[in-house]
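A single protein chain has been omitted from the complex, and every remaining protein chain is retained in its original position.
Naming follows writing order (A, B and C), and every chain is counted from residue 1.
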């Protein structure tokens, strides 16, 4: 296991889907930062299930309980630990899951790695539920960044073949981000959102699921944040984003499309505007040589369709080797993308706060 | 700076484009592994310039010189350091580069980060030349992996809009990899390769450049390698791949296409074959929950077009703020993708050897 | 803050003396290891206050509550998090402590580092109370090590000038360790223990405190564990031991005495005994070149006297700069050494389990 990350903002995520609690310890938060719990609750609510008809009707309160790290609502320099209690733990018999791995899930790979000792209930430590602690950490980091004028916004870029209006690479306003965050379905174009919802509900009706793409933007990040090579912003962001279950692709700026462009199209010309160096386009997604160039950061994250589907699937019994048709029981999201939007923001927030602190070590 | 990576195979890359030497220290190589220098030279040759008409005619000998870490051609457990001497250092006056940052390069971001003290000659530490030490490290790791039946192969998947035949997700043979490695232009379909070369040469003729996609496969990797969350195989591979200059996108298995699929299409059904658990498709790219499932690893890496182009580009003088049309001098690759193919293999080899050693710590 | 350590057994310690809870997350425990809670409780009891007349009469239940990481009492590969609730939090007004730093405590240095935002109540994150989570982690690691025949024992080597019989450098039996663990005052020689207790009680009576030395031994550790240079066993053990509050010195084998010896006295001659390479003396304390040589590990840890004393001490008001005589209120241990004995064992257990797992990466 290696459920920790970060140099300065060091996250340690713990818990299984059905363990008594899940949570996170954040070591390295600067002292003297206020935590707005109302705002944090709003943020977590965006990830919570049952918010929209397209999501699982399961109810998870997901109220973070802070064990330490705050004094009078302010960070005190000590590690901050937050936990969420799991209310319905071990309610079912999961013995069957240990024998018949679900396609598209980590049941089988966990079985090999942990020799049968892994927690299979609800996916154990591999459950998407573990993104809740990441959101607690990210939600706190977002507040600290926002105080410095750095804002992170994300929307559903596409569900199956249905596309939302893309972010303008040159930047979106804080109000635009806020509007998405407050809407029930996080898109720029409500009409596209409506078609996405229909696509999801149709798949659900057919006992199936769909995937999609989340697009994320960071504004207000100054130039000079990041490092070359292995600690470049792209490397660090990608490592955090691929840690989110179901993520199978990450691209920055023009991304895979850049591979089809010519240099004369893809290079962003430099200009000076009001004494500030900027570029007239943003194919780079705000990053050159692993370091921010002052333009908005822009990246997209591809999510595969939820592997838990009601349709009968083909798997095997590990004990007998025989084919074992499987119907995944329970109520699952037919599409996790809407709920993944704040998770992407959270992961980015942790990485960027870490990178901002790291920048302070460029000078003695 | 943070030009190091890895837990067990700890790479520390050093050097600037025009410093006296560039190189790498690899700490953590198991003792008793032979290094075949002929094979290593063959591997490095695939990255060297001047191999094909589409690449820069610059000549770089790139002969690695081993300073330590070997006894009688075998790893001895001590860190292995290899250097490549830079023969034509500081031959030009690069003062102008410090004032007029090249679009698409790290000149400007390095200027902000290092306050003007960065090495601008040839791109300094940000130069693609720094991938040579990565290839030395990767070339050695590839030999160690191959001895365990683990093979890594890559080809050009596309240049601009021209596509090569994709790897079969169910696996390619070692002979297939070998054939690509030995061909002058690393593709599966020679006819597609010919059209790619024409595309590159046309761009070059027009003072421009093109990008492309590298597809990479790993065969023979046992199930159970990797970790959940932040140390998942996708996170670790992506972090290493995005450290390669010009990479703007990484996807595993079906990748971004998975976002358009349904769960019933994207899930890989499990079957038992000759007592081995396997899947009948490989949309997952061999990774579930961050851990290898025994199927071939499959991923694609998007490279932007070379930012150095002969056409006049728009930039500014940092000192005066005035617009400064720029023509990048020198002989540059109109497309770095062909030479990037072994770099992708090398980065993957380092990460996978690290993950294999990490797996040994799953049990006491 | 950086309250985490370890490569494979990754500890993340959290909590403040008066926060709602304190605890630890242990990431990297091998799956399938049973945790004996009775044994763990016995171990924690050795650290708990109120066990002996020489310790503070404060009562701390210190019952660890496991939030996750176990399935049916066995480690499941997921991070294990244990918390201890703090029952009497924030009962007092500590505002005064923020202004008048206690001599010998971290009040002043924390004030500088955290700019006044640190938690001052009970010493905050710097409190000796934070050694309880370390003991939970260490107690679990001790059980895992014991199953492999590796045993760790420690005793009070001295209190002020009163000395206990030293461990024989050639090794002590598991029964010897057990006897110390079960005794109320952890010494080899009960008579010396009695004099130590008198020394402590006398100091206490005079409103003062005393320090002492803990000696620790590890038996059953095979040869070949550890690494050269910065990851040597001495470096890793020392880093963990100096993290225990009040530790001011660490020495291995003959330690500082070795500085007075000649090479002919200090070198341990090699002999072969029943086919096993061993040495006829153990001045090295079981470590050569940072790596275990198969002999018992032996080291001593110096603890300063408890800084909290009833006598009036000299300090200042940070706000006025005026001298401020200070009497530290509350009931404090006149000597923390007896309670520190299991903490030393715990810290060593974590480091050695980490090193044992690391050894698995010596070979592919």
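Note that a residue touches a chain if its C-beta (ideal position, glycine included) is under 8 Å from a C-beta of that chain, and two chains touch if they have at least 3 such contacts.
What you are looking at is a predicted structure, and each value in this text was computed from that prediction instead of being measured.
*Asks:* Of C:9, C:48 or C:203, which one is in contact with the hidden chain?
*Replies:* Checking each option in C:9, C:48 or C:203, the one touching the absent chain turns out to be C:203.
*Asks:* Decide which residue listed in C:284, C:297 or C:341 touches the omitted chain of the complex.
*Replies:* Here the residue in touch with the unshown chain is C:284.
*Asks:* With the missing chain put back, one of B:41, B:78 or B:201 would touch it. Which one?
*Replies:* B:78
*Asks:* At which residues does subunit B meet the chain that is not included here?
*Replies:* 1-4, 10, 12-16, 19-23, 25, 27-29, 31-32, 66-69, 71, 74-81, 83, 110, 113-119, 124-125
*Asks:* On subunit A, what residues meet the omitted chain?
*Replies:* The list for subunit A reads 7-8, 28, 30-31, 33, 77, 144, 148, 353, 356-358, 360-364.
*Asks:* Touching the absent chain: which residues on subunit C qualify?
*Replies:* Residue positions of subunit C that touch the missing chain: 1-5, 11, 13, 101, 103-106, 108-110, 112-115, 125-126, 130, 158, 160-161, 203, 208-213, 223-224, 226-232, 234-236, 238-240, 242-243, 245, 247-256, 258-272, 275, 277, 279-280, 283-285, 288-294, 302-309, 311, 313-316, 318, 321-323, 359, 362-363.
We adopt the following convention: only the chains that are shown with their structure count from here on.
*Asks:* Which chain's centre, taken as the mean of its Cα atoms, is farthest from the centre of subunit B?
*Replies:* Of all chains, C has its centre farthest from that of subunit B.
*Asks:* Need the central chain here, defined by C-alpha centroid distance to the all-chain C-alpha centroid.
*Replies:* So the chain sitting closest to the middle is A.
*Asks:* Nearest whole angstrom, what separates the Cα centre of subunit A from the Cα centre of subunit C?
*Replies:* A distance of 39 Å separates the two centres.
*Asks:* Using mean CA coordinates as chain centres, what's the subunit A-subunit B distance in Å?
*Replies:* 26
*Asks:* Find every residue in subunit B that makes contact with two or more other chains and list them.
*Replies:* Subunit B, residues with two or more chain partners: 362-363.
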